[in-house]
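Left out: one protein chain. Kept in place: all the others.
Entry: chain A
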C-alpha cells in the first residue's frame, strides 16, 4: 500500500480525452540536471500539444531529478516544457511516443514577476478583539462585569481584578477615556449591560502613544463602547435581613459624554459586606522604586486574629462609603481626573485570646477577654493630569489622604480589667511625575516622586502596665504613649530601554533621599512625663541612595531559552541622630545586588528554570529607635542597637512536566535562602505576659529550605479535575529568649487537594482540603537548661460546595465547611453551613437573592497558631445565623 502510494506520489497522473478518435498511450520519462550536472528536484514538467494549447499532462521531478509522465493523446507531436525557479525554461517539441529525456537547465538572471501588495491594507494591524455584548448576554446579566467575565481569555479574580490571558489588564477605558484608573471595579460592577454595545479587548496594548512603536507591551486593555453618545446609567441594590435587623443599600449613578465622565456611589450596610472592594485600586507601577503612603500604625490596641473565611460571617460593621470620580478632557490628548472617596465605618470585635509564652525556663499563661470598638474615618483623593500625544507623554498625579481613626479596647484578665484608648490619625501627600521625552534618537523616561506623611498617635492604657520598669513595681492608674512621626521622601530617576535583536537592555540612573523623624514620650498618671531618656525618642534618620540599575534580557527565537540578569549598583548612606542619647550612627555602603534567572525548555513536555540572587536589607526606622515605645498594652519595644544590616542569598530550581494531551501536569521546585544578620532580637517576657523587645549586636545566620510538589490530572470520563500539592519547609534561626540563646527550628508541612466535578449540566460540586503540621523545636545553646522541647500543631480545613442550576433564571447553592486544629482544648472543631438562592424576574429585570449564612449558628471561631516563643488560641465571636434578602436592578 505504502509502495503504491509512493509510486503514485512520484508520478502525477492526468488523463485527458481529446476528440473522439482512438488514442495512443505514451510514457515520457526523464531526468533533470542543473548546470553542474546535479539532479534537480521539484522542477515542473508540462506537456501540451503545442506551445499555446492547454496542458495535457504534467509531472514534478523527484528527489533524484526523475520524472515519469503517462499520457493519452491523439496528437502526433508533443510540446514539453521544463521549469525551475532561477533557471531558464527549457522547451522542446517531441514525437508522441514513449521516450526518455535528459534535460539540463541553465541558470537565468531573469526574476519572477512580483506583484507588490498594496501596502496600506497589509500594514494595517488588527489589534482589537471586539465582542458584541448582545452575543454574550443572557437574561441573568445585569452589569457589564457579568459579560466581561464570560469573554474568552478573561478571568476575574475574587477581588474584582481583571486578568487577560493570565496577566492583569493595564487599562479599563470607557469610550476611550480612563476615568477610574485602577479603581475600575466601580464601573465594572455598576454599568448596566443594556447601555453597552461592545467590549473591546486591546491586545498588546501600549497606552502611552510615544512608546507605541518602540516598546512592546505584553498586556491587554479593555475598552467599553456605549450605545449612546450621552449615557446615564447605574445600578441600585437594597436588602433587608434578620436577626438582628440587617440592611444593605447601594446606589451608583453615572454619566458619560464624549468629553466628560462621572461615576458617583454611595453604599452602606451592617451585614459585614466589604464596600471598599469596589474602590480598590488595581493600578500598578512597574518602576518599583516608589515610597508607600499607606497608613502606618505605630501603636495599637490588642486585636483578635480574624477568621480565615468570608467577612460576611464575622465582621460586625456599620459602614458608609461615598465616592466621586470625575474626568474632563481639557483638550485633545489632555485629561484631568479627580477621584475622591470617603469611608466611615464602626466595627466591633468580641472574643478571647489565650496565649502561652514558652521560654527556655518557664511557661507563662495569659487569658484575655477582648471587646474592641474600631472607628474608621478616611478621606482619600487623587488628582491626575495626563498628556498623551505621539511626541511626548506627561502624567502628574497628586494624592492627598487623611485618616481620623480611633479605637477603644477593653481587656479582661482573670483579676484585672484593662482599658485601652487609641487615636491613630494619619495624613499623607504624594506627587508622582512621569515624563517621556525623546533626546536625539533615544527615548528617556524621567520619574520624580516626592511625598510627606505625618502621624500624631497616642495610646492610653489604664491601669498602668510594666510597673517593674516604669513605676518601681508599684501599681499605678494609667500610662499614655504619645508618638509623632514624619516622613519626607523624594526619588528621581532617568532611564532608557533599548532592544538589540533578541537582547534588551534597560539602564536607569537615579537618586533618592528620605528623612524620618520620631518624637515619642511616655506619661504616667496624667501628665507625669517619664523624664528618663530610655523612654523618649527624638530621632532623626536620614537615608540617601544613589543608584545605577541595569537589566539585561534575552529570549531565543524558538522560546527555548529565556534569560534575565539585573545588576543594580547603589551607594547607600544612613545617618541616625537622637539628641537625648548622644549617639550617632552612620553607615555608608556601596552594594551590588545581582539577580539572575534562566529558563530552558528541554523538550515538548519538560521545562526547567534556575534563579539566584543576592540582596542587602538595611534597618528601617521602625527598627531603629533607642527609647522604649509602648506599641500595645503589653508590648514595650526598643532597638538599642546599631543599624541592622542583613545579607540575603536566594536560590531556586524548578522542573516541570506538562502533558497537555493526557492532561497531566507535575512540577517540583526547591529553594534555599540564607540570611546573615548583625542584630539579634531579644524578647523578655514577664509574668503578666508583658513583652520587652530589644535588639543586641551579634552576628547570626538564619536559613530556610523549601520543597514544593504539585500535580494535576483531568479525568475526561467523569469531567473531574484532581489537584494535589505538597509543601515542606524547614527554617532555622537563633533567638534570644529571656536572656538565653536558643536555636529555633520550624518545620512546616502542608498537603492540599481539590476536586472539581461537573457531574451534570445542572450540578457541579467542588471540594477543597488542606492539612498542615507546624512544628517548632528549641535547642538550647547552654546545656544546663532543658533542651529539645517541641511544640506541634495540626490544622485541617475542608470545604464542599454544590451548585444546582434549577432553571435558566434560578440557581441554588449550598456549602459546608470544617475547620479543626489539634491545639485547642475545647471547640477545636468548627462547622459551618450556608445556603444561597437566586431568582431573576424578567419584567421588570430584577434579581432576588436570598442568602442564609451560618445555618448551624456557630457562635465562635477558634483559631490557634504558634510562633517561636508562644502559642495563641484566639476565639472570635461570629455573626449569628442570619437571612438577608436583597433586590438588585439597573437603571
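Assume a contact is a pair of C-beta atoms (placed from the backbone, for glycine too) under 8 Å apart; a residue touches a chain by one contact, two chains touch by 3 or more; residues count from 1.
In this text, contacts and distances are computed from a predicted model.
A single chain of the complex does not appear, and UniProt lists its protein name as "GLPGLI family protein", one of "GLPGLI family protein", "Tripartite tricarboxylate transporter TctB family protein", "Aldehyde dehydrogenase (NAD+)" or "Molybdopterin-dependent oxidoreductase". When the full complex is taken into account, the listed residue touching the unshown chain is A:500, out of A:245, A:439, A:500 or A:582.
Of the candidate positions A:583, A:602, A:696 or A:806, contact with the unshown chain belongs to A:602.
Across the entire complex, the residue among A:515, A:658, A:698 or A:732 in touch with the chain not shown is A:658.
Only one residue from A:577, A:801 or A:860 touches the chain missing from this view: A:801. Contact with the omitted chain, checked across A:672, A:741, A:771 or A:889, is made by A:672. Residue-level contact of chain A with the missing chain is found at 5, 8-9, 12, 14, 16, 41-46, 54-55, 58-63, 81, 83-85, 89, 111-117, 122, 125-129, 135-136, 138, 149-150, 152-153, 155-158, 163, 165-166, 203-206, 211-217, 499-501, 557-560, 600-608, 610, 653, 655, 658-661, 663, 665, 670, 672, 705, 710, 712, 714, 721, 723, 725, 756, 758, 764, 766, 801, 803, 805, 811, 813.
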